[in-house]
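Shown below is the structure under consideration.
All protein chains but one are shown at their positions in the complex.
For clarity, chains are labelled A and B in written order, and residue numbers in each chain start from 1.
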Amino acid sequence: MRRILIEADKCKGCKNCSVACMKAHVPEGTVFSLSDPQFESRNTILLDSEEKCRPLFCRHCDKPACVNSCMSGALVKNPDGHVLYDRDKCAQCFMCVMNCPFGVLKPDRATGTYVVKCDFCALHGGEPSCVKNCPTEAIYVKEVE
Amino acid sequence: MKHVIIGSGAAGITAAKVLREQCENAEIVILSADEAVYSRCMLHHFVSGERQVEELSFISDGFFAEHRIRFCPNVQVTGIDTASQCVLFDGGSETYDRLLIATGSESFFPPIDGLSGTKQVYGLRDLSDARAIREQAKRAEHIVVIGAGLVGLDAAYGLVKMGKAPTVVDFAETILSANLDAHAAATYQAKFEEAGCRFYLDRKVTEVVRDGAGNVSAVTLDSGDTLPCDLLIVAVGVRPMIGFLQDSGIACGRGVMVNDHLATNVPGIYAAGDAAGLSESWPSAILQGEVAAMNMSGTKTTQQDTFSAKNTVHFFGIPALSAGRLVAGPGDVEDCREDRNRYQKVITHDGVPVGVILQGDISRSGFWQYLIKNKIDVTNIPKSIWNVSFADSYGLDENGEYQWDV
Partner (left out) sequence: MMTKRFSCSTCQSADKPLGQFIADLPIETSFHRVEAQEVKCEFGLEGVCCRLCANGPCRITPDSPRGICGADADTMVTRNFLRAVSAGSGCYIHIVENTAWNLKNTALAKGTLKGRNALERLCDMFEVTGADVYEKAVNVAEAVLADLYKPAFERMELTKKLAYAPRYRRWEELGILPGGAKSEVFSGTVKSSTNLNSDPVDMLLHCLRLGISTGLYGLTLTNLLNDVMLGEPEIRLAPVGFRVIDPDYINIMITGHQHSMITALQDRLIEADVIQKAKAVGAKGFKLVGCTCVGQDLQLRGAHYTEIFDGHGGNNFTSEAILATGAIDAVLTDFNCTLPGIEPICDGLQIKQICLDSVAKKANAELIDFSFDVRTAATERILDDIIAAYVARRGEVPLNLLPEHGNDNTLTGLSEGSLKAFLGDTWQPLIDLIAGGQIKGLAAVVGCSNLVSGGHDVLTVELTKELIAKDILVLSAGCSSGGLENCGLMSPDAAELAGPKLKAICQQLGIPPVLNFGPCLAIGRLEIVATEIAAALGVDLPQLPLVLSAPQWLEEQALADGAFGLALGLPLHLGLPPFVTGSPIAVQVLCEDMKTLTGGHVLINGDAIESAILLEDIILQKRKALGLS
């Protein structure tokens, strides 16, 4: 499968990836604004205790705990390996949020009715916008087994 | 090789899927008492009218065809003949080479005077329960729910969304006592009360009163109060659905007895999910279905993750999660903080998180159950406990997956 690999030490915390993610998920007919809470990034950057940047991106895990905890069938591991989320199927139990061992998932900020989840930019040819916008190549796509 | 699975819940469906992945040519049959595949955790959305039957399914439309699984709905299994390796049901039988018992559980009806045999009394476990509750609720004026746990409140929430205002009775002093502490529970209780619900807590139902037609008409509490009632929902727990195993020779305790490989005492027969009575949660059932299927297909696999003391709650737009201990015990350290949107509590013991409750904001908090499950010492992280995250144990393997460096 194709995965976004991370070289955390190259991350400069510029948040280009987060802005790119937001912009890649603007619903049709909506005007993007960095001030509008409806726009959220699927990725984020955490700091460790030494204040080093630690990018947090959905790994589309080989054994996804989120999929295992989904009781509505909204989260599915696709044949190509990506874990996709169907907002219409989701019953908003947020068991996936609790069970992601890395704390990647979250309910959406504006309405609290769906899960903010990386879709590998399925609507953009499966080429992740975050990767395209990283100025230091701290993230890049690679085929992995 | 022919695999037969009894039950089409989380464990049964997962087992079937994994079996197909493992055995290209095996025959796979699912015998289900249900009319269709649905998620029991979503039945309250059917009660409320927010979802139709087909919207309760947790599998894709072409799932059975795609995985070449023979799905037999509406099959009430009556017994198992282990000698001839045959599952018996009304109107037929099915032979097996390997059998998985994944029948789940059924509502428990406690021994309350007048409860047994009274009409308009339901659990909320099966689609048939949900249908009956929805129909009856349309006419009911005095709905009583016994049990303020997740199922009872799911039922109440579904009814609130129908425009009803049920009364909830529980012997515990707070609602959701298995999932939250009193402080977090009070937030939800206030929301339910704002929506018109009434709560009788620290109260037992002593009697169910019926009218001449045999329909429920009231419930009496140990306080002496009598609540008028024309629809009674009983949600005080579940019991493994194993009645049909009597005399089968398959050893049962509270549930079907299994070893670490989820095998029963009878060779070739396995059990997973609620039927095995190990833990009652969706993720556990999925994991057990997977382990059972691996063993059925010949790959010896042991159950790894048995941590199930975790859950989420989501009512009135307020999400919450809890894992591990809800209240500090001897030697525990409890940290709490709260504001207008959040309540957070972390319990540690010798620097190891042993319990967490987050309410209002659960964003990116999945690492908590991992810390608790794996007893990861956070003492040496030079940060406030509130700022601990996966970043402090950040690791990546050669395939780019995260791993905990602890």
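The rule is simple: a residue touches a chain if its C-beta (ideal position, glycine included) is under 8 Å from a C-beta of that chain, and two chains touch if they have at least 3 such contacts.
Because the structure is a prediction, the values reported are computed rather than measured.
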item	value
Neighbouring displayed chains - absent chain, whole complex	A, B
Selected from B:88, B:186, B:221 or B:385 as touching the chain missing from the view	B:186
Option from A:28, A:50, A:88 or A:137 whose C-beta touches the chain left out	A:137
Residues of subunit A in contact with the chain not shown	12-15, 45-47, 53, 135-137
Contact set of subunit B toward the excluded chain (per top definition)	183, 186-187, 190, 337-344, 359-360, 386
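Going forward, only the chains that are shown with their structure count from here on.
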item	value
Separation of mean Cα positions, subunit B and subunit A [Å, integer]	28
Contacting residues of subunit B [partner subunit A, same complex]	10, 39, 41-42, 45, 51, 55, 57-60, 282-283, 286-287, 310-312, 314, 317, 319, 321, 323, 362-370, 381-383, 389-392, 394, 396, 399-402, 404
Touch list for subunit A against partner subunit B, complex	3-6, 8, 44, 46-49, 54, 56, 59, 61-62, 65, 68-73, 76, 89, 91-95, 97-107, 109, 112, 142, 144-145
